[in-house]
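One chain of protein is taken out of this complex; the other chains stay put.
Labels run A and B following the written order; every chain starts at residue 1.
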Amino acid sequence: MINIHNVSLSYADRTVLRDVSLSLTERRIAVIGANGSGKSSFARMLNGLVLPTEGEVEIDGLNTRTHGKDIRQKVGFVFQNPDNQIVFPVVEEDLAFGMKNLGFSKEKIAQKTDEILTRYDMRDLREHPAHLLSGGQKQLLAISGVLVMEPSYIIMDEPTTLLDLRNKRRVSEAIMALEQTVILISHDLDLLHDFDRVIVFDEGRVVEDNIPSVAVPAYVKRMT
Amino acid sequence: MLDLYSPGKSFLHKMSPAPKMLVLMVAATLLFLNDSLAVTLAAMVAVLLLYPLAQLSFKQAWQQLRPLLWIFAVFFALQWWLAGLEQASYVVLRLAALILLASLVTLTTRSSDMIDTITTGLGFLKPIGVNPAKVGLAISLALRFIPVLAQVTQDVREAQKTRGLERSVIAVAMPVAIRTLKMADDISDAIESRGYRP
């Protein structure tokens, strides 16, 4: 469970989040809002990349201020642009990176690499240079690099924004098939039909928090 | 990958990179210390003979020298004018032998093997604060992002072409540099998100 208690976040010149309190228990949670509404900073707070100025964030009882390392393992993060997330030149090297950081054994690394590449139908691409993958394959590799670290939660910051329609479909199917809890930051309202909960941010505050069939129309109305 | 490696099974291919580099350095130093034309000529012939032994063609040897031909010509002419024909042949031959020798190492060694050698070889610098694992990460990151930034540069040039600005170095380099700096933040976040502790 993710608990957010009275969290505010400000940088030198602006306040990004104002007194947000949430308790996240559902398996599929979406966070939507206009550009600059604070949703990206919110996402980065959930795995401790950003620490709140005031208030606390707890993941399964662990505070992000004090348990940074454990939380990075528990909470995976998928960025908008896979090109910035894939940090090694070859597919299998990149998959191994996170696992090496967690101290997995060689055998375990090999086995998990095999598993995940099979799952996403990319076994032939094991020794492929990452920059020659298609956009959709890159995003699946970025997701894979997170999954092999065995997280319980996965935060995704607009993972389909840069993809064409076909790849968007492939990646969103992959997202819906995940067994982990997913917290998806998105502009893409089509993705949210099957979600359990949708939270709408505006100017750093939560302004809607409901099931998709209620929250999405309210958001659309707010934006027009 | 984008290296200059030429696949093969010769003894030079099988030799591990560290001794190969060491031999290269010693040979290059000796070549520079020696000032006899005859010895230099012998060295040149010896290096050339190593090419077939390393399953490389003379054509490949020629390819190493071709881009430098006009420089050799200028040197030769200058030396001839300043110091005579013998000195001119000596200087140009020495340079050519050095280039061919160094290329021999490059052509028979995979970049990835070289990187492993460097990262292990740097172990002795640990006491002065060099961390081989970080050097390894920096090398991998650079290899990963060279094609990404090359693509970005290409995209920017094409975009500026439609505005008639593809000849303006600033109009090309500025957006590329801005993208690079923006990427830097995301990449460090991504690395730390994946459990990396510096």
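Convention: contacts are C-beta pairs under 8 Å (C-beta built on N, C-alpha and C of every residue); 3 or more make two chains touch, one makes a residue touch a chain.
Following the convention adopted for this analysis, contacts and distances are computed from a predicted model.
**Q** Can you work out the missing subunit's protein name as recorded in UniProt? Choose among "Iron-sulfur cluster assembly scaffold protein IscU", "Sulfurtransferase TusD", "Biotin transporter" or "Dihydroorotate dehydrogenase".
**A** Result for the unshown chain: "Biotin transporter".
**Q** Would you mind listing the shown chains in contact with the chain that isn't displayed?
**A** Looking at the entire complex, the absent chain's contacts are B.
**Q** Contacts of subunit B with the missing chain: which residues?
**A** 2-5, 24, 28, 64, 67-68, 71, 75, 78-79, 82-83, 87, 91, 95, 98-103, 105-107, 109, 111, 114-115, 118, 131, 134, 137-139, 141-146, 148-150, 152-154, 157, 166-167, 169-170, 172-174, 176-178, 180-181, 183-185, 187-188, 191-192, 196, 198
In this text, only the chains that are shown with their structure count from here on.
**Q** Provide the residue numbers of subunit B that touch subunit A in the complex, in ascending order.
**A** 1, 140-141, 143-144, 147-148, 151, 183, 186-187, 189-197
**Q** Mind listing the subunit A positions that touch subunit B in their complex?
**A** 44, 47, 49, 69, 72-73, 76-77, 79, 81, 83-89, 93, 97-98, 101-102, 129-131, 145-146, 149
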